[in-house]
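Can you read through this structure? Questions will come right after.
With one protein chain removed, the remaining protein chains of the complex are shown where they sit.
We call the chains A, B and C, going by the order they appear; numbering starts again at 1 in every chain.
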Amino acid sequence: MTQQTPNPAHIEYVTRIGDNALILGQRMSEWCGHAPVLEEDMALANMSLDLIGQARMLLTHAGKLEGKGRDEDQLAFLRIEMHYRNLTLCELPNADFGRTMVRNFLFASFQVLLWERLLASSDTELAAIAAKSLKEARYHAQHAGDWVVRLGDGTAESHERTQAALDYLWPYTAEFFAANPTDEAIAAAAIGPAWSELEAAWEAAVVPVLNEATLTVPARTPFKSYGKFGRHSEHLGHLLSEMQYLQRTYPGAQW
Amino acid sequence: MTQQTPNPAHIEYVTRIGDNALILGQRMSEWCGHAPVLEEDMALANMSLDLIGQARMLLTHAGKLEGKGRDEDQLAFLRIEMHYRNLTLCELPNADFGRTMVRNFLFASFQVLLWERLLASSDTELAAIAAKSLKEARYHAQHAGDWVVRLGDGTAESHERTQAALDYLWPYTAEFFAANPTDEAIAAAAIGPAWSELEAAWEAAVVPVLNEATLTVPARTPFKSYGKFGRHSEHLGHLLSEMQYLQRTYPGAQW
Amino acid sequence: PEYQAEFDARIDAGGYIEAKDWMPEAYRKTLIRQISQHAHSEIVGMLPEGNWITRAPTLKRKAILLAKVQDEGGHGLYLYAAAETLGVSRDELLEALHSGRAKYSSIFNYPTLTWADIGVIGWLVDGAAIMNQIPLCKCSYGPYARAMVRICKEESFHQRQGYDLLLAMMKGTEEQREMVQDAVNRWWWPSIMMFGPHDKDSVHSGQSARWGIKRISNDDLRQKFVDATVEQAKVLGVTMPDPELKWNAERGHHDFGAIDWDEFWNVVNGHGQGNVDRLAARVKAWEDGAWVREAALEHERKRAAREHQAA
Partner (left out) sequence: PEYQAEFDARIDAGGYIEAKDWMPEAYRKTLIRQISQHAHSEIVGMLPEGNWITRAPTLKRKAILLAKVQDEGGHGLYLYAAAETLGVSRDELLEALHSGRAKYSSIFNYPTLTWADIGVIGWLVDGAAIMNQIPLCKCSYGPYARAMVRICKEESFHQRQGYDLLLAMMKGTEEQREMVQDAVNRWWWPSIMMFGPHDKDSVHSGQSARWGIKRISNDDLRQKFVDATVEQAKVLGVTMPDPELKWNAERGHHDFGAIDWDEFWNVVNGHGQGNVDRLAARVKAWEDGAWVREAALEHERKRAAREHQAA
């Protein structure tokens, strides 16, 4: 531990990264048994597993930073909706395979950049998690990017679906980089980057692949989403009612 | 109250009727805002409301019979899955409008017969509920029956969808009439009919409408479902995780 | 010309124009636009509330919410019927909604995030709607005015139910009170914006006032709403998210802070994923239901043919 007294910005920053992994991992796990080919059933389960693994490490760490004795499961299952700090993008429904792959690509490309910067975190625990997770995120970005190219530059139908997926999801990526006071404190303490710093690198990573996929990158609109600030879409509540079901129904039980 | 000491068969019988209304009312409410025409949005909301109203009276009554101080909400929201006694048919997903209407028709036709018999129940409270509910059930059966005829004897597509819906749902109707010890005790106490007694009248009510709809009545198969015995399909758990969400998340709160 | 004079005289006398009466084409178009927009708002408005029906916390609250949403469907029906008296069909109006040409009240693009939102929609959103709608009960077009009389009666019932829901939550746990305050924080400004642009920026108001469609200005209605609501908020025990909101004894009204019109226009112009999701839900319902509507028509055709055969 780098500090004795809980630092709210630090807790929130780690929780936010953990919640991204948790909520997207949960979403991706819904694919189980329903993917277009068996190999993708396995790939999606595998990536979901990676994300749940990251969530476990990060929420455990957040719980320790908080110092109130909450473990990964109390944080994962027993918070109310507005205390989750994941990006809105992560909680949106899977829709079709195209939207799932476009989302994975947009998000994993962001995660790669974040983990790269967190390798040098002054929070050594976070740096260790980054080292483990970076490889996973690179694989996720590669896997999804390959699919985005295949689908974008595939049939007329697949192109249309993939463009529609990109048009739908793109406005939510503005939230990745939205400035907030937490990030300033975190950057000042050398715990990690302000996410706004990652925007240029992210676009540089993402746009060439979208071009290769023959997709049109949408223009930015004034739309703003606020998931990472705790104000979510209508979708998160439904996801949580399912995810939290057993913990809420049998309070205190051990599993 | 007709008796002082709780009679488990009586409680179960009333709970079962209440759970049918509760669970089908919950399912039907999912249509809100998504029906094929505005008039049906209203009709489905209205019938859902009727069923929720029936559930409130019946579960309140069941709670009084039980004598443990549980009210309608504790019974509706705070039981575990295997304590719900609804027919499996009621918990199946809505699927398309055709399956929804076929289900409503099969179920409401059954409810009409049951309420008719319960008018003469030795349980005067139950008889009073029957008097109020019979009119509603008749309307539901009429409404759904009209749609079954329209859809069955409509276009080629609507015929095919409606026949598929009937083929899917029909096996679950065997459960309506499955014999069980509770019903024998109930019939003996003149509280209500054993449901097995209603089979012939139900077929007589249902088959002519299906014929008019140019649908083929499926043959009986050996398939058995056991919802009214507390053993449900995979669907009920998902329905409950959503329905119970707030009560489970904020235990003891008043709303 | 002579019709026009008669029409103007009727309006000036506070009389009603009926469907069969002559009316200027612009009047007809304005009414179609306004009534259909209002009808669309009723049916799109079923979605944010519908989002909580399956999760209502008690059976009583579930029943109240179901009844309310059913009423909204009914309002949609009256209003489409009123619009149809002006020579347009419901299917045409829906087509305009689904294609994005017609608008609906952008308030329904905001998400319902907690159960408290259901109460706040009743209290603030329906409250603002009623303020807007009461003058319409005396609007110059008879069928619209009569629809509005019925609607206003039901809406004030909904408003009371919403307020009652919030009162119950405010008497509850700390978490429930936080939920209510959070919902008020999110819905206050959008409710204020429901009255539309300031009078000086309002495009349609002048002509509408002349025609007896719009009888009170946006800013006057907004002020009336703020004044009424602030008192109710006190009773409830919530704070409006506006530090500049305070009583101005000189004006005899509450002052309030500047409205973020960028936000307003972004939402109105559909720069929001809320708009995308709501429209997608309506379009999906319509497309999924196509086979049902076709079957009903085909069945009716068959039945009529059989009757004809038999005759």
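One rule holds for everything that comes next: a contact is a pair of C-beta atoms (placed from the backbone, for glycine too) under 8 Å apart; a residue touches a chain by one contact, two chains touch by 3 or more.
For clarity, every value in this text was computed on a predicted model and none was experimentally measured.
Colleague: Just list which of the chains on display the missing one touches.
Modeller: It touches the following shown chains in the full complex: A, B.
Colleague: Quick one: which of A:Asp96, A:Glu116 or A:Asp167 touches the chain that's been left out?
Modeller: Per the contact definition at the top, the residue touching the missing chain is A:Asp96.
Colleague: Tell me which residue among A:Ser196, A:Thr221 or A:Gln247 touches the hidden chain in the full complex.
Modeller: A:Gln247
Colleague: Among A:Ala76, A:Leu92 or A:Leu210, which residue is in contact with the omitted chain in the full complex?
Modeller: If we include the chain that is not displayed, A:Ala76 is the one touching it.
Colleague: What subunit B residues would touch the chain not displayed?
Modeller: 80-82, 168, 171-172, 221-223, 225, 231-234, 237, 241
Colleague: In the full complex, which bits of subunit A touch the chain not displayed? Write them out.
Modeller: Spelled out for subunit A, the touching residues are 22, 26, 29-30, 32-39, 41-42, 45-46, 48-49, 52-53, 55-56, 59, 72-73, 76-77, 96-98, 149-151, 153-155, 157-158, 161, 242-243, 245-247, 250, 253-255.
Throughout what follows, only the chains that are shown with their structure count from here on.
Colleague: Cα centroid separation between subunit A and subunit C, in whole Å?
Modeller: The mean C-alpha positions of subunit A and subunit C differ by 37 Å.
Colleague: Express in whole angstrom the distance between the two chain centres, defined as the mean CA positions of subunit A and subunit B.
Modeller: 42
Colleague: I need the residues of subunit C touching at least two other chains; which ones are they?
Modeller: 55, 175
Colleague: Which positions in subunit A touch two or more other chains at once?
Modeller: 80, 237, 241
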